[in-house]
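Encoded as structure tokens, here's the structure I'll be asking about.
One protein chain is absent from this view; the other protein chains keep their places.
Chain naming follows the written order as A and B, and within any one chain the residues start at number 1.
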Amino acid sequence: MSATTERPRLAVGRIGERLPREDAVPKVTGEFSYASDLSTPGMLWGDTLRSPHAHARVVSIDVTAALGLPGIHGALTHEDVPGKKLYGLEFADQPVLAIDRVRYVGEPVALVVAEHPEQARRALEAIVVEYEPLEPVVDMERALEQEPLHPDRPTMGHGYRDDRRPNVVRHLVIRHGDPDIAGDVVVTGTYELGIQDQAFLGPESGLAIPDGEGGVDIHVATQWLHVDRDQVAPCLDLRPEQVRLHLSGVGGSFGGREDLSMQIHSALLALHTGRPVKMVYDRAESFTGHVHRHPARIRCEHRATRDGRLTSVRMQILLDGGAYASSSTAVASNAASFGLGPYRVDNALIETTAVYTNNPPCGAMRGFGAVQTCFAAEAQMDQLAAELGLDPVELRLLNALEPGDSLPTGQVIEGSLPTREVIRRAAALPVPDQETLPRDPLRLPGGTGNTTTGEGIRRGVGFALGFKNICYSEGFDDFCAARVVLHADGSAVVHSAAAEVGQGVVGVMLQVARTELGTDEVTLAPHTTATVGSAGSTSASRMTWMAAGAVRDACRAALEERERRGGGEVDVERVHRHPRTTPLDPETGQITGERAHVALAVAAMRVVVEVDVELGLTRVVWVGTAQDVGKAVNPLALEGQIEGGTAQGLGLALMEEIVTRNGAIQNASFTDYLIPTALDMPPVEIELVEVPEPDAPYGVKGVGEPPTVVSTAAIVSAMRAATGRPLTRAPVRPDDICL
Amino acid sequence: MLAHVRIDLTVNGERREGVLRGGESLLTFLRDTLELPGSKNACEQGECGSCSVLLDGTLVCSCLVLAAQAEGHDVVTVEGLARDGALHPVQQAFVDAGAVQCGFCTPGLVVAVVDLLERMPHPSDDQIREALSGNLCRCTGYAKIFDAVRLAAGRA
Partner (left out) sequence: MEVFRPSTLDEALRLRAEHPQARPIQGGTDVMVELTFGDARPEALLDLSELAELRGFAEEDGLLRLGAGLTYTEAMQTPLASRLPALAEASRTVGSPQIRNRGTIGGNLGTASPAGDALPPLLAERAEVELASARGTRTMPLAEFLLGVKRTALAPGELVTAVRVRPCEGPQTFAKVGQRNAMVIAICSLAVVVDAEAGEVRAAFGSSAVTARCVVVPLAEAAELPERVVEAASPIDDVRATAAYRRHALRVLAARTLERCLRT
């Protein structure tokens, strides 16, 4: 390999074009600076002492010995938190540093700051904490009867259904039509999912730099700069403008960076020492440093007529939120709202309960409640098809939810939702023929392990359908700001705080600006809270829509302003809002306005697996999927979202689970928390279904989550077809297949 | 020898020296002392490949090499692949194929693909998958990375 080729002209690209990424060049050369790459002169290193107990009273904390060690510049406890001692995304129920009680293994208890990370590590060992262990609450069903972990009930009185049982974060009941209505056939099932980790590769990291005037600049990998700022400032007892959040390179997020990790901690240490302080979690710490996907237990009863029409569905969904609320209330709402799947069901009773336990805190992860319920609902649909002797695809077509139908919350679907088209396109993808034997073990279940030459192999084909919402819901005032500076020479700079976490929003914003301004000469300013308003979160498949809307609005306003002024430089900031939503009625779970969710996106997936039924090992051979994407802004990036989202669902189907024992994570490493490798991923054939969303700029929809919602369900469906086993739990363990 | 030792090695074609702590990995030495943060620290236990470098032309995880072991040896990191301002063909192929999302795995993968194509200029799909099975990617599902390898091989 000798010749090098020219760089492409990355700066060209309008909406709809297939484009390489703007930031790919610095990422392939290693120049791109991630949070863990940051450094600055005079920088100190912070580290965190974490609780070894799932539940304990903190009797005393003594940092004296640590302070005497070489290179140590400070050791802080909750007493050193100058402002509010608690923070949280939805409810401030999580201590910045443990006060009198720890509620999960890994909860931050104290901080140290040192010249070198190794000195910091040794100082942590010198801190003496006296704990009085308490019985941990580790079972999500029993939690509802055990002593409350948050006796002050921080989640009560927020307009949600009041529930007197202990340890309820949110209890939600959706009653739709007459759930008692009979059907000709009834299928029931109980489904479970383990805890999944986002397992982003870039560990949590940040660099806090005191500004010398009492304020602080925090450079960090996050999903929402402004909401970080709004949680950090009160704890530091600073005004919001004294705390500036700046986005560093983000090595993936998938929901795991919605909650704070070391933002407040690094700032406390920086303000304490008057010097820049960096914190970097290692992989083991990362597993306790962010929230996970909620483990779930879901009971279902589906009733249908003899010809296959769903008459009523009952679902009881239990989600283990772990020690703190994080975004459990919204996850619970999503699980309930989308629990039935994209099917028209006139009668339903859906009850969702998210509970506090002493397990690792759970919150946002790609799919956000819809992954868990899709797994259950689609297993039920397969079971129903078998019971009725119907083709599973036909059953889904028959019941497909379409515009004009209503969700169980009473919301009538007015936007785009091409469910039948998505089903048909996925089902029409030709399934590959079975490969002949012998084969290299790479192409057999068990992979390089060489466990079979063909013995025990059964092939199965599965199908699943899934959907979820786009954008925030239930009355959340969701908006996104963008600022456009048009220079006299025609070039433009776009300012946005939208977090680029790998998904490609930088490209979307550039495409929009180039399209609207009619010029290639557009650049993006650094993402920060300092120069532009909030963009909202890179979450809920909302950022493409919201950033595209904000940049479009700002570009158009800038052009108008220039026109009005007759030229010169203009600088315009605009805020984009999607259609307003309203809360659900706390008693009935029904909408209180026109809609509780902004828009919906649906995906269907067909999967071929080969299962070694004697060893319980699975190879996913092929995936074909059709996805409702509204409008493909950049097909290359979009395919990457679908392929990557599918891989995460494959992980949950086959291998990914945080295993706990009495609340303590047993596999906090990539040695034992397995994520799919290059040898685990099959080819993914993709059909994009473009039916523009009427309320969205350019008709776009978010695309990141639907593939993750549907792929776990589709893969396990294929595994059921191969094995004839019910496989009611994800991830499927080899034992579930062969013992 | 003392706890802090000075070592000499060749990195990306240049003689470099630096003081290291005894048990330090080549990865932290490259990142913190030589200020070459391109090699990444996703797991630091050889399970992700994000720290992959070439040590005397052999693909290794720099997190599993004792920095002291690199004394007198030749190391190539991702920073050493582009020449005269032009991307290495493998880097170019990653850009063109859309193989980069968050990019945290990218440096390690680029180095692994450079190594693969040196050994096998026209690998089969299975050879590509096996050669890259030590480099975890959480964003892409690997498909576009395989495309990049085929693209780079096809252009060579």
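Note that contacts are C-beta pairs under 8 Å (C-beta built on N, C-alpha and C of every residue); 3 or more make two chains touch, one makes a residue touch a chain.
Note that the coordinates shown come from a computational prediction; the quantities given were computed from them, not determined experimentally.
For the chain left out of this view, which of A:447, A:466, A:589 or A:704 touches it?
Reading the full complex, the residue touching the unseen chain is A:447.
Please pick, from B:77, B:91, B:106 or B:133, the residue that touches the omitted chain in the full complex.
Within the whole complex, the residue contacting the unshown chain is B:133.
Kindly state which of the options A:107, A:197 or A:282 is in contact with the chain not pictured.
Once the missing chain is taken into account, the touching residue is A:282.
Can you say which of A:616, A:640 or A:707 touches the chain missing from this structure?
Checking the options A:616, A:640 or A:707, the one contacting the hidden chain is A:616.
So that we can see where the missing chain sits, which residues of chain A does it touch?
Counting only chain A, the missing chain is touched by 121, 282, 284, 442, 446-453, 455-456, 614-617, 619, 654-655, 659, 666-667, 671-672, 674, 676-680, 733-735, 738-739.
List every residue of chain B that touches the chain not included in the displayed model.
Against the left-out chain, chain B lists 1-3, 5, 21-23, 25, 44-47, 49, 52, 58-61, 63-66, 68-69, 71, 112, 130-131, 133-135.
One rule holds in what follows: only the chains that are shown with their structure count from here on.
Could you please state the distance in Å, as a whole number, between where the Cα atoms of chain A are centred and where those of chain B are centred?
Here chain A and chain B have centroids separated by 29 Å.
Give every residue of chain B touching chain A within the complex, in rising order.
21, 31-32, 35-45, 47-48, 50, 77-79, 81-83, 86-92, 94-96, 98, 100-107, 110, 114, 117-118, 121, 126, 128-130, 132-146, 152, 155-156
Quick check on the complex: what are the chain A residues that touch chain B?
Within the complex, chain A contacts chain B at residues 1, 3-8, 10, 20-21, 23-25, 27-34, 36-37, 39, 118, 198-203, 249-254, 280, 282-283, 440, 442-443, 448, 501-504, 636-637, 639-640, 643-648, 669-671, 675-679, 681, 683-684.
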